[in-house]
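Only a portion of the chains appears, each positioned as in the full assembly.
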């Protein structure tokens, strides 16, 4: 299959997944009986926080996904399977986002550690599938119509691995130290990747355009 | 109409349908009063199971849909009608997915057999429309700008038929033996199709690129 078609379907899934994150916000202050005050809105800060962290995370995953598929011109069956697994994980992300929004603070029903650990496990799984997909792309780039300069032991590989370790660290911190600290780490990973410039073939070529 | 435009609209529908499957998960552990525990999350395993089965099913249907439309360059009115009927079935899939998520186990309100049978009927209908669409494409491939080597009595035809029989078998097993076993069969059908490589013209040409 032409890689652009797989990309276009994936883009659609990313776009829907990133947009439905707002559903977690739609229940704030929508009581039919009680007044809307700044205090009501302020008390829901975990919802906004979880919204931003998940938005940034899905956003950078979309960017990385593009960077990855830009290396090849075709996708074969195993790559499509890996891609579906990746999307399965990304589409699931609104679920732990909702858990975090409902349980992060002491004034909410207990379970902050469980919520953030589930969030972290989801991120670790996505990140691991991402790493596997990258390794597959790097190994088969030539056969998939890509350029030959993709190397397995490279900055990009290290980079995906580093993200995975950061997610594992954040999950452990959420479980044993502080759920909020864990979530902050997930957010920092996202922000870091947004500002980091990957010196990869595709992107560099684009920017030099 | 150019087949790429029909494909692009269909892709959008597939992408939205596959993404909104997560809505079934968003009600888990979102009580405003009770704590979030690992037990709460574990008790919702039918929701995760149904999510994965439906995700894989819609995923392979997207793949097959592409493989089918890749045979032609144009779509005529009857093909558009068949395509709409196909999408009508696929968009409906989150409905039985929700039924299964709510009723699969003995600790949930009764109705597991009804839920999985409705799920199976939905799959059978989609599968039957898929088969009809395939037959139409195979018969009119030349007139629709496709290559001439599409044969009606072929591996692909057999393949779509086999899927249909497997869905019927799973539905009967769900009705008379075990709902969970029926759902497992639906999942196996999906996984089987993901890993099976169709030696069709379009795909082979792509992969050989």
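Order as written gives the chain letters A and B; numbering starts at 1 within each chain.
To be clear about the criterion, a contact is a pair of C-beta atoms (placed from the backbone, for glycine too) under 8 Å apart; a residue touches a chain by one contact, two chains touch by 3 or more.
Here the structure is a predicted model, which means the values were calculated and not measured.
Enquirer: 2 identical chains shown; how many in the complete assembly?
Expert: Number of sequence copies in the full complex, not just those placed: 4.
FYI, only the chains that are shown with their structure count from here on.
Enquirer: If I superpose chain A onto chain B using their CA atoms, what angle of rotation comes out, to the nearest 5 degrees?
Expert: Superposing the C-alpha atoms of chain A on chain B needs a rotation of 90 degrees.
Enquirer: Please tell me the distance, in whole Å, between the geometric centres of chain A and chain B computed from their C-alpha atoms.
Expert: That pair's centroid distance is 26 Å.
Enquirer: Quick check on the complex: what are the chain A residues that touch chain B?
Expert: For this pair, the touching residues of chain A are 1-2, 5, 8-9, 12-13, 15-17, 20, 23-24, 73-74, 76-77, 80-81, 84, 87-88, 91-92, 94-95, 98-99, 102-103, 109-111, 114-115, 118, 144-145.
Enquirer: Would you mind writing out the residues of chain B in touch with chain A in their complex?
Expert: Against chain A, the touching part of chain B is residues 7-8, 11-12, 14-16, 18-23, 25-26, 28-38, 41, 51-52, 55-56, 59, 62-63, 66, 70, 194-195, 197, 203, 206-207, 209.
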